[in-house]
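Omission of a single protein chain aside, the complex is shown with its protein chains in their original locations.
Letters A and B name the chains as they come in the text, with residue numbers starting at 1 for each one.
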Amino acid sequence: MTASTDGLLQVSGVGKAFRGLHALADVEFAVAEGEILGIIGPNGAGKTTLFNVVCGALAPDTGRVVLGGRDVTGAAPHRIARAGMVRTFQLMRPFGSMTVAENVGLAAQHERIPARKLRERSLEVVERVGLGPYAHRRATELPTAGLKRLELARALAMRPRVLLLDEVLAGLVPAEREPVLDLLADLREKDGTTLLFIEHIMAAVMRLADRVLVMDQGRVLAAGAPEEVTGDPRVIEAYLGEEPAAAEPRAAGEGADREDRTRADS
Amino acid sequence: MSGVTLAERPTDRPVKAPPLRPQNRQLLVLLTLLVVAIPLPLILPPAQGAVAVRILIFLLMAVGWNIMSGFGGMFSFGHAAYFGLGAYTSAYLLVEHGVSPWIGMLAGMAVAALVAVVIGYFAFRYKLRGAYFALATFAFAEMLRLIVTSTEFTNKAVGFTVPLIQGSSLSLIQFPADSHAYYWIALALAGAAVAVSIWFLHSRTGRYVTAIRDDELAASSLGTPVMRYRLVTVALSAAITAVAGAFYTQYYLFVNPDLAFGSAVSIQAIVTVVIGGIGTIWGPVVGAVIVGSLNDVTATLLRTPPDFLSFLQGRSGLDVVLYAILLVLIVRLLPKGIVGTILERRRR
Partner (left out) sequence: MSDIGNTGQAALAPEKDPSAAASGPPGGKRAREGAGATGGLLRRAGVVGGAVAVAIVVALLQSGSGLVVWQSVVTGLLMGGLYGLIAMGLTLIFGVLDIVNFAHGALLAVAMFIAFGVVQGTGLHPYLTLLVAVPALFLLGGLVHRGLLSGAGGGSLENQLLITLGLSLLLENGLLMFFGAEPKNVPLPGDFQFSLFGAVVSGARLYAFIGALALGGLLFWMLRHTRLGTSIRAVAANSEGARLVGINVTRIHTLTFAIGTACAGAAAVLAAPLVTVTPTLGEQFNITAFVVVVLGGMGNVAGALVGGLLIGLVEQLTTIYMNGQSSLLGVFVVFVVVLFLRPEGLFGRRAGDSS
């Protein structure tokens, strides 16, 4: 394989089928260190499946995933996470019997730092995502927006080089989105974190992403700078098939639909 | 569990954790319980001594089962396997090779842990869940029972009888029948088991295990090696259950395949914890006290039954009927068990 040095994360020729149905086909892209890549596409385009494959929750049928020059294709999720690539879930998956701080602390545990430092670190991260007042509450007591932040906090506590975010903004009202967007920008600035984020809210994609990957029916439809991609006729067509200008209104009325999915998933 | 007062707190300062870390508080409670329990045999009538020892054996089994099924969320229907391996390993070493039951106990722990890891590895490797997992654990325990029953060197259906000695010996764990030593040894073992479960739950390993129970995929995505920590959990659980088996043999001086590997043993462990509260530290303690003394209460009742129960004289089964009813009632009405329900109420 051509292990070119410009990509911190390289995904090449990845395919995945469920019972003959191609969820991913020949997906190929690379992300450079410190880059922010937005991933968009209509529902069912395979975006979440892509994250699952990249992070080891599912093994791909074909293709390879290379992280920092190391082939991590099909490795166990915990190995990939410890290698520095961490993801969040679209449907929040808190550890229900733990407090918020414990949830976050769990993610930092693998570094074998002393207990006091571990607690400090987790509280620090909890503060950073704005969950400070809830630190010692049970995770299940958090409202949806809080759970979203908890997802983010846990991933941050791993101090990832590459962070994969699956719709972190979904379910948040516009006022709640701003601080999250600021935090993500801050992550790149201060921590040099490379970001991949799946997002339906176009405004956020336009603001944050250096580059955008458009997926449709398991394939990469287009990739490029945000302005370029959104003007691409193929992209417009893919979206027109679904719901025109979908992103904004959908996110607002999404609460109920999302909760349904949470239940179906758990 | 405090620290819930919210917005008034200045948010730029970290919120303080509860003053006494929970594990220290729980260890303190345990210490108090032990201090209270140590002089009990000197106060209680002698007949109650046997009940107390039985409660402690139940407690050991219950703590073992709770670690795997409660903390780990891996519902075992076959803990008789580990109880039996503990009992048989120490009995075999003692009877056939004259090895001290203390060493036999350690060997039994090792054997049980090893078997648990092997069974667990396959069960997790092939992703057995829920009912399938329960049935698989049950099947392995029954297979062990059948194998032991038909194997020459475990004396087939006869089992082992511990050779009697004159006087008492700590190294052979054998004392006169009315000695308090059995009680104190059992108390020490059970206390240690509870202490281990407290330590385990609050350790980093315990956190991983809890996280895997709550959400396996989320845990592994945050760097938790799922298989490794599951295996650690079943090994610890099996080892503690094996201690119960080894001590049981020494106390009753006799063991056979049904007593050691029978499904009744697994059920005993399950019922005890479910009544007390699955996944809690004190559930096994409360459950063991209830279930252990229930046997005694019904036995007394049947020895001299009141008139309306006189038809039951000499019949067995009442004790199990009672705890079966208790089990169903608890599951229906207090699904978190006694301790779990109390904790839940207090949190609100």
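Please note the rule applied: a contact is a pair of C-beta atoms (placed from the backbone, for glycine too) under 8 Å apart; a residue touches a chain by one contact, two chains touch by 3 or more.
Here the structure is a predicted model, which is why all the values come from computation and not from measurement.
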Among B:136, B:222, B:239 or B:269, residue touching the chain not depicted: B:136
Among A:27, A:57 or A:131, residue touching the chain not depicted: A:57
For chain B, residues in touch with the removed chain: 75, 77, 122-123, 126-132, 134-136, 139-140, 142-143, 146-147, 149-150, 216-217, 263, 267, 270-271, 274, 312, 315-318, 320-321, 323-325, 327-328, 331-333, 335
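Definition applied: only the chains that are shown with their structure count from here on.
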Touch list for chain A against partner chain B, complex: 55-57, 76-78, 81-82, 86-87, 89, 93-98, 101-102, 105-107, 109-110, 119-120, 123-124, 127, 132-137, 154-155, 158
Parts of chain B lying in touch with chain A, wherever the complex brings them together: 1-4, 6-7, 9, 11-12, 14-15, 17-18, 204, 207-208, 210-211, 213-215, 217-226, 279
